[in-house]
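Note that one protein chain is taken out, while the other chains of the complex remain in position.
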Amino acid sequence: MKIAFIGLGHMGSPMARNLLKAGHTLHVYDVIQSSIDHAVSAGATAEKSVRAAVSEAELVITMLPSSPHVRSVYLGEEGVLANVAREVPLVDSSTIDPHTARDVAALAAKQGNPMADAPVSGGTGGAEAATLTFMVGATRDLFNQIQPVLAQMGKNIVHCGDSGNGQVAKICNNMLLAISMIGVAEAMSLGVALGIDAKVLAGILNTSSGRCWSSDTYNPYPGVMEGVPASRGYTGGFGADLMLKDLGLASDAARQSRQPIALGASAQQLYQMLSSQGFGGQDFSAIIKLFQKS
Amino acid sequence: MKIAFIGLGHMGSPMARNLLKAGHTLHVYDVIQSSIDHAVSAGATAEKSVRAAVSEAELVITMLPSSPHVRSVYLGEEGVLANVAREVPLVDSSTIDPHTARDVAALAAKQGNPMADAPVSGGTGGAEAATLTFMVGATRDLFNQIQPVLAQMGKNIVHCGDSGNGQVAKICNNMLLAISMIGVAEAMSLGVALGIDAKVLAGILNTSSGRCWSSDTYNPYPGVMEGVPASRGYTGGFGADLMLKDLGLASDAARQSRQPIALGASAQQLYQMLSSQGFGGQDFSAIIKLFQKS
Amino acid sequence: MKIAFIGLGHMGSPMARNLLKAGHTLHVYDVIQSSIDHAVSAGATAEKSVRAAVSEAELVITMLPSSPHVRSVYLGEEGVLANVAREVPLVDSSTIDPHTARDVAALAAKQGNPMADAPVSGGTGGAEAATLTFMVGATRDLFNQIQPVLAQMGKNIVHCGDSGNGQVAKICNNMLLAISMIGVAEAMSLGVALGIDAKVLAGILNTSSGRCWSSDTYNPYPGVMEGVPASRGYTGGFGADLMLKDLGLASDAARQSRQPIALGASAQQLYQMLSSQGFGGQDFSAIIKLFQKS
Partner (left out) sequence: MKIAFIGLGHMGSPMARNLLKAGHTLHVYDVIQSSIDHAVSAGATAEKSVRAAVSEAELVITMLPSSPHVRSVYLGEEGVLANVAREVPLVDSSTIDPHTARDVAALAAKQGNPMADAPVSGGTGGAEAATLTFMVGATRDLFNQIQPVLAQMGKNIVHCGDSGNGQVAKICNNMLLAISMIGVAEAMSLGVALGIDAKVLAGILNTSSGRCWSSDTYNPYPGVMEGVPASRGYTGGFGADLMLKDLGLASDAARQSRQPIALGASAQQLYQMLSSQGFGGQDFSAIIKLFQKS
């Protein structure tokens, strides 16, 4: 299939390579020339504008850093909507606020282009190994249409309901993830301060009602698990500043929908404190630093 | 074995019955006569004082509501330590603060009685079905000695380390449980406010990094799961006021060990608000009421 | 002076009347016809568009509900910038986020119109009595130029620095106000629960280091002061939902400037809870309801 792929950052680049491996023709665009060169060396065709990239595309995929970028790439005079052929499906894999996702999708639908929001989880590792989870907000028809292509970049392709619901699922999951990660960090730190062995405590939590992904798969306490960021100085993994961005999206969405989020808002502030103390580039499990003696 | 069992409340009564079923001789004491009568009808021998209950016991088990009760029952002039034979092992299954547990155990050890703290989780249902989890703080020798008897009242008998560590494990687990339950309540409420279907969202959380016991086994959103308190008006289960008590133990222990617990402290206040609004008698998953429009 | 006044809501209407009393000629515009009629009956000239209102103005004053309204009224094709004469000063008294205030002011400056942000505090009572406080973000020259007119609508006209700083001052003040109001609500409720008389406690706070405007001028505990909303069922005053809006501006600005605000974010969530429980229309001191037994 002839695919326009716009946005070749840390996540977009390996995703594009997996599409090339699957045999698609890719027309790529990014504002950074070296990212384009990289994709060209993997077999893609470089384009000098969004307009050029989408003009003959049968499918458009975008992977952009924030809501204003999505608005600009899709709605600008030289953007996707003004230059893509009618009926071509559009897939935005950026993580942005649900309201923007729905606004842009509604404008696309109005001119005859079905559009899906399909944010991912799984990190750069998942992007390279094609094991990403896609959380898709789209009509059932559009979901069925794009599912095979997404499956070439990921393992779990989940239909979350109509437009915007992919974003909703992602920010709700990540808010809960942040809260439970901080909860594990507090519980492990408190337990050790009170005299229990860290591995013994983790073992108990993992078989009790405190069990969660942050305790049994990604424990933040150093030395409890192997192969997780906590065992290698909080390098790699999912950056604290990316979690902070997602918590910002959650609190913004909560504000707009007039929904209280007590612990979610506190989690956002704790991640902001961690970032202000200079640890924003570390894995998000480094939040445990706030609960340990310095 | 000749066992003294002191404290026959909601949890203690079914635990005592399971020991009787297992063939032990029970000498029971409680301040409420009807509780004693109930145990007698199941085969126990009633005693009129702690002193009388423990004087010929080969093992003492207590199940009391709070730290002051434990101090009084063990350390009072008419209490356990003053009247039990040397070398008889003592097991306190109350949920209390680790400092008190360690203080009393140290006094017991000093006079030759090995003592374990062994708080439980699993609720009255688990007590009746003999499927409780015991979190045991004791020496390895004492643990091996009492393990067979505890196994007649429960399914998972976990050695958490030395004296007090059973309490540490319990309050850390329950603090994490409260935090993740509130996290699920916030994430589910926010998601639905933003337009996603509750069951779809729960399905995504349960297979993603937000996964936790509160989402996949005890979801607080009405209608998402069957057989949980949320599906029957938040009746049954683990009471919000009991969770509030455990969060009080956690914050107290954190204060004494000078350990910050940001979300744990907020969770305590949210449960206090729920209780002040009149819902302390409902299941602890009713915390979701704070995040829904009234 | 020939003044264009755009936005005749609860605050704008009495402000416009005070300008008429001071002898100015007013050309007014609002989307609600009855608001215009009301102003006309006080001596203003009705206009059918922003364009018509500003075309001959020597000064433009706007009082609008939110940032998107300000963008639209100033930057739209039929808006202020496209239709006002060069060098005419522009004063926006809306409470909006500082970034928008600075963006719009920069565009205005570019085409030769000096622009000030001048949000107010003092409520509708202050607007009617011409006792408002204006917090002004503007160059020193512009401040000197507009100060006499603002003084006809208010009592304290404060220069907060350059463009946007009026908004900064307002949202910082109101965030601190929300925090200290909640602090007073908690301290008074706790004290009374512990057995002290409410008036005695207020008297001590007001002469000690806990002293603040929320305790000595606007005490939220019923019966402590006369003439405040707490003494009349939390009617009148500054609405809880308006405080919630300002806390949203504060948290949004904090997020954009990557600044942690721990208690500010919690205050926002507590006001959202109050609003979700149906009390958003009451005075903001009604937050004490969250800390009292129901």
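Note that the chains are named A, B and C in the order they appear, and that numbering of residues resets to 1 at the start of each chain.
Going forward, contacts are C-beta pairs under 8 Å (C-beta built on N, C-alpha and C of every residue); 3 or more make two chains touch, one makes a residue touch a chain.
If you're wondering where the values come from, they're calculated on a predicted model, not measured in any experiment.
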Response to the item:
Visible partners of the omitted chain are A, B, C
Discussion item. In the whole complex, not just what's shown, which of C:V73, C:A130, C:V168 or C:M225 touches the removed chain?
Written reply: C:V168
Practice prompt. Since one chain isn't shown, list which residues of chain B touch it in the complete complex.
Written response: 248, 251-252, 254-255, 258-262, 265-266, 268-269, 272-273, 275-276
Fill in: For chain A, the residues touching the chain missing from this view
266, 273, 276-278, 290-294
Practice prompt. Please give every residue of chain C in contact with the chain that is not shown.
Written response: 98, 121, 133, 135, 156, 158, 160-162, 164-165, 168-169, 172-177, 179-180, 182-184, 186-191, 193-197, 200-201, 203-205, 207-215, 217-218, 250, 253-254, 257-264, 266-267, 270, 290-291
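Please note the rule applied: only the chains that are shown with their structure count from here on.
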Worksheet item: Same or different: at the chain B/chain C interface, is the fraction of residue numbers used by both copies above or below half?
Response: same
Worksheet entry | Averaged-CA centre spacing for the pair chain B and chain A, given as whole angstrom | 39
Item to complete: List the centre-to-centre spacing of chain B and chain C in whole Å, with centres computed as mean CA coordinates.
Response: 51
Worksheet, complete the sentence: Touching two or more other chains in chain A are residues 254, 258-262, 266
